[in-house]
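Missing here is one protein chain; the remaining ones are kept as they sit in the complex.
To keep things simple, chains are lettered A, B, C, D and E as they appear, and every chain counts its residues starting from 1.
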Amino acid sequence: MFLHKQALQYKSTPEKPDAVYARKLQEVIGGQYGEITVAMQYSFQAWNTHIPGKYRDLLFSTAAEEFGHVEMLATMVAQLLEKAPVGVTEEALQDDPTVAAVIGGTDVQQAIVAGAGARPVDSNGNPWSAAYVTASGNLLADFTSNVNAEMQGRTQVARLYHMTDDPGVRDMLAFLLARDTMHQNQWLAAARELQEESKENLPVPSNFPQGKEHQEYSYKAFNFSDGEDMANGSWANGTAPDQLGEFAYVPTPMDGTPMPPPTHPDARFYGTTDVPNAAEKAAGMVQDKLKRE
Amino acid sequence: MFLHKQALQYKSTPEKPDAVYARKLQEVIGGQYGEITVAMQYSFQAWNTHIPGKYRDLLFSTAAEEFGHVEMLATMVAQLLEKAPVGVTEEALQDDPTVAAVIGGTDVQQAIVAGAGARPVDSNGNPWSAAYVTASGNLLADFTSNVNAEMQGRTQVARLYHMTDDPGVRDMLAFLLARDTMHQNQWLAAARELQEESKENLPVPSNFPQGKEHQEYSYKAFNFSDGEDMANGSWANGTAPDQLGEFAYVPTPMDGTPMPPPTHPDARFYGTTDVPNAAEKAAGMVQDKLKRE
Amino acid sequence: MFLHKQALQYKSTPEKPDAVYARKLQEVIGGQYGEITVAMQYSFQAWNTHIPGKYRDLLFSTAAEEFGHVEMLATMVAQLLEKAPVGVTEEALQDDPTVAAVIGGTDVQQAIVAGAGARPVDSNGNPWSAAYVTASGNLLADFTSNVNAEMQGRTQVARLYHMTDDPGVRDMLAFLLARDTMHQNQWLAAARELQEESKENLPVPSNFPQGKEHQEYSYKAFNFSDGEDMANGSWANGTAPDQLGEFAYVPTPMDGTPMPPPTHPDARFYGTTDVPNAAEKAAGMVQDKLKRE
Amino acid sequence: MFLHKQALQYKSTPEKPDAVYARKLQEVIGGQYGEITVAMQYSFQAWNTHIPGKYRDLLFSTAAEEFGHVEMLATMVAQLLEKAPVGVTEEALQDDPTVAAVIGGTDVQQAIVAGAGARPVDSNGNPWSAAYVTASGNLLADFTSNVNAEMQGRTQVARLYHMTDDPGVRDMLAFLLARDTMHQNQWLAAARELQEESKENLPVPSNFPQGKEHQEYSYKAFNFSDGEDMANGSWANGTAPDQLGEFAYVPTPMDGTPMPPPTHPDARFYGTTDVPNAAEKAAGMVQDKLKRE
Amino acid sequence: MFLHKQALQYKSTPEKPDAVYARKLQEVIGGQYGEITVAMQYSFQAWNTHIPGKYRDLLFSTAAEEFGHVEMLATMVAQLLEKAPVGVTEEALQDDPTVAAVIGGTDVQQAIVAGAGARPVDSNGNPWSAAYVTASGNLLADFTSNVNAEMQGRTQVARLYHMTDDPGVRDMLAFLLARDTMHQNQWLAAARELQEESKENLPVPSNFPQGKEHQEYSYKAFNFSDGEDMANGSWANGTAPDQLGEFAYVPTPMDGTPMPPPTHPDARFYGTTDVPNAAEKAAGMVQDKLKRE
Partner (left out) sequence: MFLHKQALQYKSTPEKPDAVYARKLQEVIGGQYGEITVAMQYSFQAWNTHIPGKYRDLLFSTAAEEFGHVEMLATMVAQLLEKAPVGVTEEALQDDPTVAAVIGGTDVQQAIVAGAGARPVDSNGNPWSAAYVTASGNLLADFTSNVNAEMQGRTQVARLYHMTDDPGVRDMLAFLLARDTMHQNQWLAAARELQEESKENLPVPSNFPQGKEHQEYSYKAFNFSDGEDMANGSWANGTAPDQLGEFAYVPTPMDGTPMPPPTHPDARFYGTTDVPNAAEKAAGMVQDKLKRE
C-alpha cells in the first residue's frame, strides 16, 4: 500500500518562472532515466522478488521515495510555467528577443494539453513508456540496472544544473544530486552484498551450469574492428572479473561457419524462390492444395 | 564502415522446425535486451565517445560482433519456421493436440507479415525501439549500462536454453551464453580500468563539484517503507563504495516541507481556479483581453 | 511524498496457479485503463490543480489507493505464475491438452523477461504508455475523464471475473469491482459539485465567451450518414444539457465551402506542382537560388 | 461505406502564413484528443455496437463529420506553411528576431518529411496512436468517454484560439468550438437517454450482479492522503449518484492484509531466492533437471 | 468532407464464428500495411498535394474506398467473435483440444477491452501508428510508396486466404484481393503517367540539380559484402533505369577516409575525455565556470 503525505521531501520553488527550462526538466520526470522510471522499476523489482527481507525492504523504500521525486519535479514545473505566455504578438517579438527563444524552446503541449502544467513525458514530448523498466527477478542483474539508472540520472541532473542559474531550481537539483549519490552507492553496496552472501555471483546468472556453455569462447577478446589499441585493455589479458577464466586477445574475428541454405517454406507464403520455373510450379502447387481444401 | 561476410560467427541450425520456439527467440533478437539493442548501443557509444583508443576500439569491435549475433538468430528463426503451417483444419486439431499448442503459441506476424521469417520485434511482437539504447558520453555510466545489458541478456538466453531440447538450438545458445560471459566480464573490466586510470570515478559524474550538492543527504538511508530489515544492509552503515562518505540509517522518511500554493496561470488556459466567482471573473478577464487583441 | 506500507489493501492470493490467467490480468495492471493509468492520471491531475482543498485532497487520496491496486495485482500475477512451466516436451502435450492451452495462452515475456513475474504491460504485452494519461487543468473535463476510466476499468474487471473460477482471484476482483463502483460514483459526485459551486459549467470550458463561437452551429444535429433513426434521439430536439441552446435536427450534412487551391511552397521542397513545365522551371529556379546562396 | 466530397464543411483559410502556428494546430489533428481520435473512436464504436438504430446512426454520422474536421485542419496547416522558409541565413536572424522564433518554434518534420504539409502527428511530433481510441461495446461507458474527448478537445481549441490573432484561423476555430459544443451536449444527451430507457445504468456495467461485489467497500471514501478537506465533498456522505448506496467517509486507509510470502518459481528462471545455500542447491537442481532432459 | 452510407461495399459475413481467425484479420485492419494505413496515407497525400485535378481526385477516391474496407473488416471481425468464449473450464479443455487452440490463439484484448469486437491494432495487438503513413508532397515518391503498400497488403491477404476455409471469409478476401490488384495497377499507371507528362522523373526528386551531387558515385555498385554474384545483376552494368548514367561494378567497398578526431564538448556535459588528468582539469574548469555564474 502507498500512503500520500501533502508535503514535499525537499523545497521545490523557483525564484522566477522559466517556461523553456520547464521543458528541459521534463527529461528527469518522464525520460528514459527520469524519476518515473526508477519509481516504477524499483516497485516491480520488489513485487517480483522471490526473497523477503532487507533487499526487498530497500526496494520498497526507494521506490516510494522516487515517487516523491516525481512530485517535487512536477510541482517545480508547474511553477516554472506559471507565467507562460499564451500567445505572442509580432510586436513583442520585435521588442524582446528573449521572447523568441521562449516561443521556440517551450513544450507546446505543456500549454495546449496541460494548461501550463507538468506532463508524464520527456523533454522532447515522448510519453513515458514502461519499456524503460527492468525487473528480471535476478537481483544482481537488477541492482546493476539500478546503478546504471542512477548514474545516467545523476549525469542528466548535473547537466541540467548548468542550464539554469535560478537559485531555487539549483537548490532542488542539489538535493536530487545528493540522493542520486546515495542511490548509486546503495545499489553498488547491495550488489556487492549479494555476492558476499553467495546469493548471486558473476557471471549472471551464476547458477547456469558453466559446463553447458561453450567455454572456449567465454574469455576470448576477438577483434571485429581494426583498432589496434583494443589489445591494450584489461579485457585482453589477465584474470576476468568473475575469477573463473583468463582473458585472451585474438586480433581477428572468428572464421565463422558457412551460412545454411535459404529456407523454402510453404508456397502459400508467396516468398520468392529459386526453384526453376518457380512461378509456374508454385501456382500449380497452390492450385493443387486449394482443390484439396 | 561496416563490411559484411557471408558466414555465421557460429553454427545456427536447428535439428527440426519449431514455430513456437521461433516466437520465443524473437525476444533476444528485438527485445529490450536483445542483440539489436546491444549492437546499436555500442555503436552509438562509439560514435559519441570523446576519447580515441582502446575504449572506443572495444566499442566498435563488440558492436560489430553483436550485429553478427542478430544475423545468427534471424537465420535460426527462419529455419525454425520452415515448416510452419499456413492454416489448420479442425480435424488436424482433433487428432493432434500439439497442433493446438502450435497455433496458439506462434507469432502470427512471422507468418502473415514476414512469410515465415524473422522480424525486428520481441517475443510479444513489439517492434524494437531505439528508446532501449543508452549512450550518454560518460563511459563509466555507459559501461555500467553495458554490464547490465549483458546480464539481462544472458539471463534471458539461459531461460530460453531450458525452453527447448533441440540440440542445434542449444548448441547455438551455448555459444551465445559464452559470449555474454565474455562481454559481462569485459565491460566490468573496462569500468574498473576507467577508475584505475582516474578517467572516471564514483559517483558518476565524478567531476561535478561535490560541494555543490547537498551533502547532508548524500549518504543517508531514509526508510520510506516499513520494513525493518532495511537497517541491516551494507547500505545502512559503513563507508560508501565511492569512498567519499559514511552511510547512516534513518528509520523514517524526511519530514518534508509544505507544498507551495497551487499556481494561477493565465485565465485563457481555462484551468479551474479557487478565486471567488472565478467563472464570472475569468470570463470578464478573457473578454477584456480579447477586446484588446 | 509517498510512503509505503508492507501490506496489501485486500487479500490477493489465488487458490492455485494459472499462467494463462496471469496474462489476462496484465490488462488491468498496464493496459489503457489499468491501475497504472488511474494512479498516474490522478497524481498528475493533483499536481496540475490550480485550486487547493477538497478536490485536490480527493485526487491525492485516490492516486495513492490506485498505486496500491497495482501492487495487489502484481502480487496476484506472481502467484498465478508460480508453477509456470519453463518448457514443455512433446509427450506432455500428447498427454494433456490443457498444457497446449497454457503454452499458447501465456505471456512469454512474463517467463523470459521477468522470470515468472508481473510486468508493466497490457494483456498483449504492449508497455504501459503515459499517452494514456489525461490531466488538463480543467477539473470538469478531467473528472469526466476519470468517470470514463473507472467505467472502462470496471467493465474490464467484470469481464475478467467471468474468465476464471478461482475463488481467490474472484475474491480480489470482487473487491476491485467495489472500489471501481466507489470511484465511479465519487468522480460523478465531484463533477456535479463543481457545477453546483459554479466553478465549472457546461460546455467545457465554460469561460470561453459564448459569443466568440459560431453559435448557429452549436446545437445543430447534422446527419453525415444515412440512418434515419438519428432524428429520434434527445440530441435532435429539445433543450441541450448545457441549458444554453435548443437542439435542431438537419437531415443532411452542411453544404460546405469550396476547397482552397492547393499550396505552392518553395520549389526547394520538391513537391509535385501543376505549373506548366514545372520540372524545367523548378530546376531553373533552384539553380538560380543555389547560385545566390 | 464512406464517400468523399471535394468541399470543406467550413472555410479554412488563414489570412497569412504562420509556420509556428502550423505546428501548434497539429495537436488537434493528431494528438490524444485530436480529430483523428474522435473520428476513429466513433467509427469503431459504431462497428462494435450490438444495437441498431438511433445510437449507431449518431455514431456513424459524427464519425464522418470528424473525418471532415481532420481535412479542414490539414488544409489549414498546408496554407499556414505555404511560405515556410527552407533555410535561414545568419544575417536574416540578425535583422529580424521573429525569424529566430520561427526557426525554433516550427515542426521540422513538416518541412523535411512532408515538404510543407500537415502530418498525422501531435504538436510535439508524436505519431497518432490507436491506443488513444476507446470502444468497449458498453455504450454508457463509451458515451462518457466521448463526452470527455469533446471536453478535452474543446479546451485545447479554446487555448489555441488565444494563441493566434489571424482572423481566418480564428474563424475556423470558432466553428470547431461550436461543433465541440454540439458534440459535448449530444453525448451527454445520449448517455442520459440510455439510462432513461434502462438500456444501461450506473455503475457501469450495471448488469454485473451487485451481490457479487464486496459491497461493504462500494461507497466508502477512505483517505489515503492527509488532506482534511476530503471529508467535505459530496463524495463523503449522502446518496451516491447511482442511487444504490450511501457514501461514508473514513479518515484513514484500510488496515490491509499481510503480503503473501514471495513466490518460488522453477529454479531455471534464475531468480534470486532465500533458500540457504540457494546458489549451490539451484545449480544442483538445474543440473539434475538437465540430465533428465 | 466525408459522408457515410450504411452499406458495405461488399458482403462480409462468415459462415461461422472463428475467434482465432478474428485475431489474424486484425493485421489487415490495423497493421503496418492494413486498411487504416492506406486510408490515412491517401488522405494525407491528397491534402498535401500541390496540384489539383486527376491525381488528387484519384487520391481522394481511393482514400474513401479504403475507409470502407476498414469497415468491412471490422464488421467481419465482430461476427467472427460472436461466439467467442468468455472463460473456459478445465473440463472443456480435456474434452476438446480445439478449445485449447482457441484460448491460446485469440486476441485477449478483443474480449477484455472491446467486448468481442474489432480494434484498431495489428494481429499482435500493436496499436495502429501514424508512423506507418507516407506523404511527402512528391507524387512520384508517394505513388511508389502506394504501389508498395498495395503489394504488401495483397501478399498478406493472400496468405490470410489460405489460413481459413470459411466460404464467407474467403468470399470477402477474394473481393479485397481484386481491389488490391486494381490499386497496384492504378498507382503503377499513375507513376508512369507522371513521368510521361514530365511532372516528375527519376531519380526522385528529379529537380535537384544533377551537378550538385557527387556524380562519380551515382552509378557505382560497390560490394560491401563478399558475395560474388552481385556482379551478375543488371545493377552492375548497362544503362541505369533513370537513363542518366551507366552502372559500373566495383568488387570492393570504397577505401574510405580517416575518421575525424573525437569531439571535445563543454566539460559541463561530463563526457569522458582523453585530456591528461582530465578529471582534475575538468573539475577545476567547472568550478571556475560555476564561480562566474
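The rule is simple: contacts are C-beta pairs under 8 Å (C-beta built on N, C-alpha and C of every residue); 3 or more make two chains touch, one makes a residue touch a chain.
Computed from a predicted structure; not experimentally measured.
**Student:** What chains on display are touched by the one that is not shown?
**Tutor:** A, B, C, D, E
**Student:** Which listed residue, E:Gln26, E:Gln45, E:Thr106 or E:Ser136, touches the chain dropped from view?
**Tutor:** E:Ser136
**Student:** Consider the whole complex, including the chain that is not shown, and state which of D:Ala19, D:Val38, D:Leu81 or D:Ile103 touches that chain.
**Tutor:** Of the candidates D:Ala19, D:Val38, D:Leu81 or D:Ile103, D:Ile103 is in touch with the missing chain.
**Student:** May I ask which residue of A:Gln6, A:Asn48, A:Asn138 or A:Gln156 touches the chain that does not appear here?
**Tutor:** A:Gln156
**Student:** Where does subunit D touch the missing chain, residue by residue?
**Tutor:** These residues touch the chain not displayed: 1-6, 48-53, 55-56, 86-90, 93-94, 96-97, 99-101, 103-105, 107-109, 111-113, 115, 121, 124-127, 136-140, 194, 198-201, 205-209, 212.
**Student:** Over the whole complex, note the residues of subunit A touching the chain we left out.
**Tutor:** 20, 23-24, 27, 31-32, 97-98, 100-101, 103-105, 122-126, 155-156, 159-160, 162-165, 224-227, 253-254, 256, 261-265, 267, 269-274, 277-279, 282-283, 286-287, 290
**Student:** For subunit C, enumerate the residues touching the unshown chain of the complex.
**Tutor:** Contact residues on subunit C toward the absent chain are 155, 158-159, 162, 165, 268-270, 289-290, 293.
As a convention for this text, only the chains that are shown with their structure count from here on.
**Student:** With contacts defined as at the top, give the pair, C-D or A-C, that has more of them.
**Tutor:** C-D
**Student:** Copies subunit B and subunit C touch; is their interface built from the same residue numbers (over half shared) or different ones?
**Tutor:** Different, since most residue numbers here occur in only one copy.
**Student:** Measure off the straight-line distance from the CA centroid of subunit A to the CA centroid of subunit D, and report it in whole Å.
**Tutor:** Comparing mean C-alpha positions, subunit D is 25 Å from subunit A.
**Student:** Whole-Å distance, subunit A centre to subunit E centre, using C-alpha means?
**Tutor:** One centre to the other, that is 27 Å.
**Student:** Can you list the residues of subunit D that touch 2 or more other chains?
**Tutor:** Those would be 5-9, 32, 57, 60-61, 63-64, 68, 75, 78, 115-117, 126, 129, 131, 136, 138, 155, 158-159, 162, 165, 224-225, 227, 253-254, 256, 262-265, 268-271, 290.
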